[in-house]
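Here you go, one structure.
Missing here is one protein chain; the remaining ones are kept as they sit in the complex.
Moving on, here comes subunit A:
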Amino acid sequence: MKPLTSIGPANRTARNEETHPLTWRLRDDAQPVWLAEYQQKNGYAAARKALGEMAQADIVQTVKDSGLKGRGGAGFPTGVKWGLMPADEAMNIRYLLCNADEMEPNTWKDRLLMEQLPHLLIEGMLISARALKAYRGYIFLRGEYVDAAANLNRAIEEAKAAGLLGKNILGSGFDFELFVHTGAGRYICGEETALINSLEGRRANPRAKPPFPAAVGVWGKPTCVNNVETLCNVPAIIGSGVDWYKSLARPGSEDHGSKLMGFSGKVKNPGLWELPFGISARELFEDYAGGMRDGYRLKCWQPGGAGTGFLLPEHLDASMYAAGIAKVGTRMGTGLALAVDDSVNMVSLLRNMEEFFSRESCGFCTPCRDGLPWSVKILRALERGQGSRDDIETLLGLVNFLGPGKTFCAHAPGAVEPLGSAIKYFRAEFEAGVASHAAPATTGQFVPA
């Protein structure tokens, strides 16, 4: 009755420890892997190595050398982020936060890991906390992921009972306690500093940076915030080493390791797979997702979440890694792609997306609070065929004024990136929404030259 996230059958048979560090332990019946089975599958071996044999600085250096980048969508190098934590030993109260507030539209990768492999996340957090000298960690989990909360809490109790969390873990003298903190809605909580405000029990408005969380984070203490999938990469990097990790990606990829990638929409086989960075989007779309369902044609696609731009079918030859997708004009984001089929009107789709972004704006800064509802109003008018001749220029003006660097956080830039690309590739559909009796366009002064 209550289906758990399934991993696509395409690579269910092909997973192994060498090539699928994130998913090889998954059970074919999609039930959670509890402690006994996890340890039987080599679980916590990397934690034993990190806590028993490695200096804290060596763990940080290993992660730096591995080239691991954040898997939450922004792709910031994890080792560099870790390196920002203060060297001053006197600042001894430090926190590790796991960003498990997965609300990005079309993203369900962290849910899979937390529901089915809760110990992988705990082991990743344990090793990372040791590296960062954090004494306490919180998993900031969205409230709607009730199965993930139950499974993580049970796994934490198992780990505590086995001496893998708590005082003097594995005899190393290192103490680490871990809590699950569940949220109460609002997409903006996934923004790193908004997440910190929310954890502190405040409204989830983003904070000004600098100071960065590494210097002044939760309760003013040095804090590191990492995504679920990022932390889940850490055990294999420590356990199997940098050379192995760097051999995972396809030749030509500048990003290292494997990535949970997906394809959804009206494709034959929507799903989620662990794949090497650098595979072509076409391989993901055709070989794994099986191409479009009969009767549908691919109109355009988004590489990784609502905040990434639309791409055309011809862009499917792009490689799935940060710079590979940047070459065709947008970001890889979460790596879970969406197929838009030819039955979808782009104005309606963008109206739906901007309604979401508008509703989820925290309202703190003016361009986002006022600009996004404005875009919704225009898109609704265009959808009804009642747009004015200035509307498209006004939308492009909003794409400009809400773009990167002009708002307090990345929410509004993420909201207008798909809008800008949709107008760029499908302008005729927007023009079709202008009312036939509309007054002639004015001078278009809205958009600065």
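FYI, a residue touches a chain if its C-beta (ideal position, glycine included) is under 8 Å from a C-beta of that chain, and two chains touch if they have at least 3 such contacts; residues count from 1.
Methods note: contacts and distances are computed from a predicted model.
Between the listed names "NADH-quinone oxidoreductase subunit E", "ABC transporter ATP-binding protein", "Inner-membrane translocator" or "Lactose transport system permease protein LacF", the UniProt record for the complex's undisplayed chain reads "NADH-quinone oxidoreductase subunit E".
Among A:Glu360, A:Asp391 or A:Glu417, only A:Glu360 touches the chain that is left out of the view.
Residue in contact with the omitted chain (choice from A:Lys266, A:Arg331 or A:His411): A:Lys266. Touching the chain that is not shown, out of A:Ile127, A:Leu165 or A:Ala306: A:Ala306 (per the contact rule at the top). Considering the whole complex, the residue from A:Ala318, A:Val340 or A:Leu396 that touches the absent chain is A:Val340. Of the options A:Asn99, A:Ser198, A:Ser388 or A:Ser421, the residue whose C-beta touches the omitted chain is A:Ser198. Interface note: of A:Arg111, A:Arg130 or A:Arg331, the residue touching the hidden chain in the full complex is A:Arg111. The set of subunit A residues touching the chain not shown comprises 1-3, 5-6, 8, 93, 102-108, 110-111, 143-146, 179, 181-187, 198-204, 218-219, 221, 262, 264-266, 270-272, 306, 336, 338, 340-341, 344, 348-349, 352-353, 355-356, 359-360, 362.
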